[in-house]
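Scroll down for the structure; my scribbles are underneath it.
A single protein chain has been omitted from the complex, and every remaining protein chain is retained in its original position.
Should a chain be cited, it is by its letter among A, B and C, assigned in written order, with residues numbered from 1 in that chain.
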Amino acid sequence: MSHGRDTAPKPFGVVAEFLDAESLLEATRKTREAGYRAIDAFSPVPVHGLTDAIGFDDSRLSWQVFGAGLTGALAGLGLQVWTSTAVYRHLVGGKPFISLPMFFPVLYECTILFSAGAATVLMFKLNGLPKPHHPVFNAKAMDRASSDRYILCVEAEDPNYDEEALTSFFHGMGAESVESVRTSEGY
Amino acid sequence: MPQTFKPAANTIATVSLFAGAAVPFIAFLTGSTMTNSPYNTKQFVPIDQPAPFSHKHHAYELGIDCRFCHATVEEGAVAGVPATEVCMTCHSQIWTNSPNLEAVRKSCETGTSLQWNKVNHVPDFVYFNHSIHVNRGISCNNCHGAVNKMELTWKGQSFKMSWCLQCHEDPSKYLFETEAVKSGTISPREQVFDLYRKLSSGKKLTEVEYQLAEGLPQVVPSDDVHAGVAAMKERGINVTQLKDCYVCHH
Amino acid sequence: MAETPLNEKLVEGTWTERQVDERIADIILDPSRHTEAQIKVPKFLDKLLPAQAKSPWTMMVGIGFLLVNVLLVAITYLVLTGIGIWGNNQPTGWGFDIINFVWWIGIGHAGTLISAILLLLRQRWRNSINRFAEAMTIFAVMCAGMYPLLHTGRPWVAYWLMPYPNIMGLWPQFRSPLIWDVFAVSTYFTVSLLFWYVGMVPDFATLRDRAKPGFARIAFGLLSMGWRGSAKHWHRYEHASIILAGISTPLVLSVHSIVSFDFAMSIVPGWNATIFPPYFVAGAVFAGFAMVILLAIPVRKWYRLEELITMKHFDWMAKVMLATGLVVAYGYCMELFYMWYSGSPFETSLLRNRVGLASGPYSWSFWCLILFNIVAPFPLWFPKVRKNLTALFVISIAISIGMWFERFVIIPMSLTRDYLPSAFGYYTPTFWDFAMFFGTIGFFVFMMFLFVRFLPSINMFEIKELLHQEKHDSDHQPATAEAH
Partner (left out) sequence: MSRSSRTATFATTKTMSRKKQGNAYYRGWEQFENPEAFDRVRADEFPARETLPGIDRRSLLKLAGGAAALATLGSGCRFQPQRKIVPFVHAPDSYVPGKDKYFASAATLDGYATGILVRSYEGRPVKIEGNPHHPSSLGACNHRTMAETAVMYDPERLQAPSLQGSFGTWGQFFTEALAGGKLALLTGNVSSPALHGQIQAFLQRFPGSRWFQYDAANRDSAREGAVLAFGRTVETIYDFERADVVLGLDADLFIEGPGTVAYGRAIVGRRDPEGEMNRLYAVESAPTTFGATADHRYPAKPSEVLSTAKAIAAALGVPGSVGAKGPDSVPVMEIVADLKAAGSRAVVVPGEFASAAVHACCHAINHALGAVGTTVRYTEPVLADWQNNSNQLRQLASMLEAGEVQSVLIFGGNPVYAAPGDVKFAEALAKAPFSAHLTLADNETSAVCRWALPASHFLEAWGDGKGHDGSLAVVQPLIEPMYDSKSEIEVLETLLEGSRSGERIVAQGWGLSPKGWKEMLARGVSAPKGAPSPNVSPIPNLLAGLPDGGSGTEVRFLPDPNVHDGRYSNVAWLQELPKPVTNLTWDNSIQVSPATAKKLGAGQQTKIMGVIPFYGAHDIVRLTVGESSVEGPIFVNPGMADDTVVVHMGYGRTRGGAFGTVGNPETHGGGFDVMKLRGTDSPWLASGTLIKAKGSYPLANTQFHNTLDVHPEDSGRDIIREVTLAAYREHPDALAHPSGEEGGAHHEDPHLPKLLYNNEKEFFDPTTNYQWAMTVDLNLCTGCNACVTACQAENNIPTVQKEQVMNGREMHWIRVDRYYRANGEEFDEANPRITFQPVACQQCDAAPCEPVCPVAATVHSHEGLNQMVYNRCVGTRYCSNNCPYKVRRFNFLHFTKRFEDVSVLHLMQNPDVSVRGRGVMEKCTYCVHRINHARIEAKKEEREIRDGEVVTACQQACPTGAIVFGDMRRESNAVAKTRASRRNYMLLEETNSRPRTTYLGKVRNPNPALEA
């Protein structure tokens, strides 16, 4: 932040707490139907359909991992072919310099290693992690979001953001509690 | 409150993750840089000697043949370091009072050997034979650096295995035949010393000859690379065999 | 606040999500959980030891620690003195070192199998035991990894097996199954570690939120990387999990296949069998499940996890053991059959060596193998046995021993009697062989109980998910049981 630390708390969003996944799912759908777009939902377990409900889809991971795997395969094969032909042409037990069947295991393992590493790293990267600090943690309800509470949040950047309207909207859907979260930090 | 961390933690966490991932790479790079550096290889590090012998003076300025002192370089595995009496051949006549030669005189008087500090040391488990290299026309300076320009001597090359292999892979770049060799007047071995002789007597050398004599990196014109290949064929140098492990390790 | 009780099926009793967290997370957050159970000790020790020392956790970690020290001494002596302190010789280049390597790698396989293959197969019963089994994989692979490193004559240059640019201009020789091992085992370890860690991230968040402010909270906060449980997180998380499972499955199959290539690619009679890869993989699962059972039975009792790790789980595991045990038995039979069928004098005399009690000095070990690996698991056909913890425990021990003998039969037994009778030999393990072996067992136990103490040993979010699913199933009976 170039303009220095802004200490005045800014609104982050309105957070509603639900007791079970079904209520959250329903509330989310309704929120989206109500025209809100900057929605996020937090749950202790993956809730089927929630992603659709907040209108989110991202399948980049699969393709990127595939790319990484391919890179691994080529790297593995390339390493073996390069070292056994260009670098030092060892005569080994009468085998050809490029012994493809014998090069397969390393190629294979490299593919897997690269894919697995990419899957993990990319999962965190796409999720924007690590992020130990996050404004949403300022919400009291988030205390149990990793245990047994289901949280819906409409963030302040939503064009239709209106704290009071949202509070009543959430209460209307049977939220256990609703609070508006403020943050003094950017995130 | 679930908010456990300050906002700065985000940056710290990300940076530490990247740093953690970088540690092995940095360690590897540091290690390999150190290994390849003169700190480890002792390349380019002039070594103090009991008597400050100058190859530049003797070999280049005075033009003394290498073999005058390194007498067994053509026939033995070891080039040989001269006995004190070889030094005294001249130095009983000239520079007889030079303080630089104190150690040599003392050795001669007492009959105890000089203890030179070793400059060029082939790694353990390597069998190196000077005679075959010299007989094939490999210039001394190719491996020892421009010794004829050194005041105190240092190790001119790293003597790493990968360095040896450069030539054993394809010696054509390091082989070259002057007209004299081609016409059969001198042997490839003589060419080595002939070039030094020409160099110190100020005779004009061609670009390639100069490079060979100086042990400079071989920027050989393509014609001469072909000449090198031809020379290899002529001398029956068999490249496939040269890279066999047993050539140097047994 | 109201808690929604969830229904039960694989998990016994009535649970709320909060209760699941409590039961599991408190193992870490509440030290008193470790002293709840007490181990009966002999009378003279009873008075000497404080109550805390009699807790199973202290006991196991203590024993583990002692053996870790034995291991350290053994390794130090080994590195200072040489492989000669072991029983290896000419012709038996490999003995306990590689036996134990293969044994440990095999044990590790159950973890990946449970977490990856059963995940892909949507087997819900994996949920209570997968974390535990994955930890086992990690530690077993660590134990295994020690052996190839230390079995080299010059372990201080064992890094030459890794490809890296160097001043010698030399690279590994990629046709060697040992290089494949290096790649397979290091990949296996890395992928298992990633899988394990990724699986724990949501649980770390739970722990972070449950922990009181302090060290634990910060530690789990960092480990969780700021996991918020956002729907977007979950979306990519599930994606990544499936991908990891998807690549771990061929990985786990490849790892033991490659380990078996150490033998199958050679020309030693008794090693060069094409059947090795499948039957090594089956054997690995066989041994791995036995080890899961061996660890799950006491831990479940000591930490009151009976409702989470139920008899149904044991039943399933026993069935898997039975199935893989049969595959392994088939493997042994085919090995013997081909020895006979080959007609090669080297193979037939090996067969005689292996089977004939009078003609082979090590044939007793073959019959031990048959006893422990084929006869002992036979009672698993009976449901009653599969539900009897004592019986399961005993059978699992037998299988662990049997699988060790399998490698003994393959490795030294074949090497001591190969081609030239003049080069025949004997193989006698020494004290240090055993010290290394039990040292690694100690290391494994030590690490497992540290794991139980400091990391969530049962996957909380998956148990909760399971409870949800089962509730869902019972709500919508019977229509969409496998909807996911």
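As a convention for this text, a contact is a pair of C-beta atoms (placed from the backbone, for glycine too) under 8 Å apart; a residue touches a chain by one contact, two chains touch by 3 or more.
Please read these numbers as outputs of a predicted model, since none were measured by experiment.
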item	value
Chain not shown, its touching partners among those shown	A, B, C
Residue among A:A38, A:V92 or A:V121 that touches the chain left out of view	A:V92
Listed residues C:P56, C:P177 or C:P202, member touching the removed chain	C:P177
Residue touching the undisplayed chain, where the options are B:E85, B:E151 or B:E207	B:E85
Touch list for chain A against the chain that is not drawn	88, 90-96, 102
Absent-chain interface as seen on chain C, which is shown	79-85, 87-94, 148, 151-161, 164, 166-168, 170-173, 175-179, 182, 262, 265-268, 343-346, 348-349, 352, 359-362, 364, 415-416, 418-429
Absent-chain interface as seen on chain B, which is shown	27-28, 30-32, 34-36, 40, 47, 72, 75-78, 80-86, 107-108, 111-118, 121-129, 131-132, 135-136, 160-161, 235-236, 238, 240-241, 244-247, 249-250
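Note that only the chains that are shown with their structure count from here on.
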item	value
Contact graph of the chains (line, ring, star, complete, other)	complete
Most heavily contacting chain pair (counted by C-beta pairs in contact)	A-C
Chain A and chain C: spacing of chain centres that average the CA atoms, whole Å	31
Separation of mean Cα positions, chain B and chain A [Å, integer]	58
Per-residue multi-chain contacts in chain C, two or more chains	169-170, 208-209, 221-222, 225-226
Contacts with 2+ other chains: residues of chain A	88, 130-134, 137, 142-143, 145
Contacting residues of chain C [partner chain B, same complex]	164-170, 208-209, 213, 217-218, 221-222, 225-226
Residues of chain B defined as touching chain C within the complex	2, 4-5, 10, 13, 28, 32, 35-36, 158, 160-163, 165
Complex contacts: residues of chain C adjacent to chain A	1-4, 16-18, 21, 163, 169-175, 177, 179-180, 183-184, 186-187, 190-191, 194-195, 197-198, 202, 205-206, 208-210, 221-222, 224-240, 243-244, 247-248, 250-251, 254, 258, 261, 461-462, 464-465, 468, 484
